[in-house]
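After the structure tokens below, expect a handful of questions from me.
A selection of the complex's chains, in situ.
Letters A and B name the chains as they come in the text, with residue numbers starting at 1 for each one.
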Amino acid sequence: MARVRLRTAQETQDRTATAQPARKRRAPPGTAPGTLIPDPHAPPPTIRVIAYNANDILEVECDDPEALPEILAAWPVVWVDVVGLGNVGTIRRLGELLDLHHLSLEDVVNVHQRPKVEDYEDHLFIVMRMVDAEIATEQLSMFLGSGFVLTFQERPGDSFEPVRERLRRGRAIRERGADYLAYALTDAVVDAYFPVLEAYGESLEILREKILHDPTPPSIAEVDDTKRELLTLRRAAWPQRDMVGALMREEADGFFQDKTRPYLRDTYDHCMQIVELTESFRDLASSLSELYATLAAARSNEVMRVLTMVATIFIPLSFIAGVYGMNFDPEVSPYNMPELRWALGYPFVLFLMASVAFGLLGYFYRKGWLRRFDRPPRSKRD
Amino acid sequence: MARVRLRTAQETQDRTATAQPARKRRAPPGTAPGTLIPDPHAPPPTIRVIAYNANDILEVECDDPEALPEILAAWPVVWVDVVGLGNVGTIRRLGELLDLHHLSLEDVVNVHQRPKVEDYEDHLFIVMRMVDAEIATEQLSMFLGSGFVLTFQERPGDSFEPVRERLRRGRAIRERGADYLAYALTDAVVDAYFPVLEAYGESLEILREKILHDPTPPSIAEVDDTKRELLTLRRAAWPQRDMVGALMREEADGFFQDKTRPYLRDTYDHCMQIVELTESFRDLASSLSELYATLAAARSNEVMRVLTMVATIFIPLSFIAGVYGMNFDPEVSPYNMPELRWALGYPFVLFLMASVAFGLLGYFYRKGWLRRFDRPPRSKRD
């Protein structure tokens, strides 16, 4: 079973756990807005450009942003994919070349943004959170302008390969504009949540089996981990749904063509499903905790019962044995345990002990304490 | 008692449990929208056509979608019912013949959709989730166009037989259009939730009896199962209500005639009742868990009390017996347990023991520990 562990890519770098999605990479309070503060640990950027028209496609990796204006002029749709945020200069230069708002560039570098969409008149700024089975949540910043899509990823590895493949092979996608590309990338990001959620579903199912068979603390620690990771996922999924909803509706006027809208509605449906699955899994995780608590208590009660049965029966018997172990000598006084002198004294005492034992068992049985444990009376309606 | 176990039909095939409604049958992230990926385990489709006008009815099972255009041309209302999604070609061909949007066809094949309604100008696409007492939730995809209703079921077995019977027998339903047929099918799907919910109601009632009489872990596992199944039901019921509400209101303009609206309002009322019952049952299931926990703890405390009473009284007595069982010889020293030499030493010790026992009982009684258990003091106001 592949346990998924959701962390923001940032967290993975910082070696800190899921609960702190917002650590250290933030500009100090009071600094000027739009200041780009590089993360010293971020990998250096590689720029991969895919430009296409209905008939042709250009795929090139370029280190120098200065080559972009030429490509932008020559092709109807250009996708600039920047992986790694380690060089603030490159990002700033891209912003200048494409005329992007400096506030949005700050959000590109500070990779703790919630999914959102912002409309800067001549371009749309979209923030998403990508999940993948290995590295967890990573910020994807996307700019959609006229004729270009610019994406920033924190680190190599994404779920865009099928989109690239479709661009390379099919005319269908190449005949459409930059807005359709933006949709295709959004859809790829959203759909990548499903395998992760499926892994959580499986993991919860397995945990449930474990807990039903054997409620031990390690299981509960795993449940708790899952809860925390689902909390992180939920923090990404809810605003992502709102973001796609906003794209689908009014805010994106002009950027998305009408014929792309039904596709966004489809993506919105997927976002809804992701949100519902996340909430369902959170519910399931919560009920696992409860189930664990209940079953652990049941087991504890069972153990208790054994102790009680054994102790309740033997303590009085031991007391009787103790009495006849006292050193009162029947020789000394006729009142001193005359049974010791009886021919049948010992059998009598054994019989007394057996009587006490069975009496206690019978008394408890009649009070219903033993019966209830042994064989539960079935409901009459079964 | 007929325990209902709610699973999506998909899950039943996959042999996976209720918690994973979204497994494996999904297109991989990044694939082109509208791609129909067949499920290798889905049964091959059978196409059943019912065409009617006020006076006549044609009921025919046809394997070839190509026969449809002729029927559609000849009859005012045609219901095409496709059972089994195993042949993607058939589905695609039906889509072409009836001019359906390829995105909606993708949703037909990927049977994990939430109930929803989508308006594609010349046809309405409706997704519902059918429940039945045996197999659990199954996706029903319905297209309502001018003069036809096209339904896709995952597998044989539905709750439409009474509708077919009404079509065969009565003129009343045959005089109305395709929109009324769509309503009748929607209503049949919605009403099929009630027997399932009633079974849950009964099952919860029986579980409650069990728990009140005998709070054992198996009951709690059943409660947990019920909770999970109600969660699945709820995930279907809520969006189904919204879907019917959307049909009833503006979104369906043109597709439903005004005189069909009051019927949809009736169906909406039923959806509301389903949602409320589901929530009520979830509440009841939750309170069963709590009740179980409380009663199990109460039983545990009762057991504890027995142990404590027996141990508290006999431990000191055994100690006294132990003291007089020590081998100090009164012959050796006058300080060595002179009682052993007394004529009434043994009766004295027995009396001492009885005093200690009653003293303890009395002390505890006075502190109110025993009294409270024996006979609870009734509230003065009773």
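What to note about this one:
Everything that follows uses one rule, which is that a residue touches a chain if its C-beta (ideal position, glycine included) is under 8 Å from a C-beta of that chain, and two chains touch if they have at least 3 such contacts.
The structure presented is a predicted model; accordingly, all values stated were derived computationally and were not measured.
Assembly remark, whole complex in this entry with 2 chains visible in place, copy number of the identical chain is 5.
Definition applied: only the chains that are shown with their structure count from here on.
Least-squares overlay of CA atoms from chain A onto chain B yields a rotation of 70° to the nearest 5. Looking at the complex, you find that chain A touches chain B at residues 159-163, 166, 170, 172-173, 184, 187-192, 194-195, 197-198, 201-202, 204-205, 208, 212, 262-263, 265-266, 269, 272-273, 276-277, 280-281, 283-284, 287, 290-291, 293-295, 297-298, 300-301, 304-305, 307-308, 311-312, 315-316, 318-319, 322-323, 325-329, 332-333, 335-337, 364, 369, 372, 376-382. Chain B meets chain A in the complex at residues 1, 16-17, 19-24, 26-33, 101, 103, 106-107, 112-114, 116, 118, 120, 206, 209-210, 213-214, 216-217, 220-221, 224, 227-228, 231, 235, 289, 292-293, 296-297, 299-300, 302-304, 306-307, 310-311, 314-315, 317-318, 321-322, 324-327, 337, 340-347, 349.
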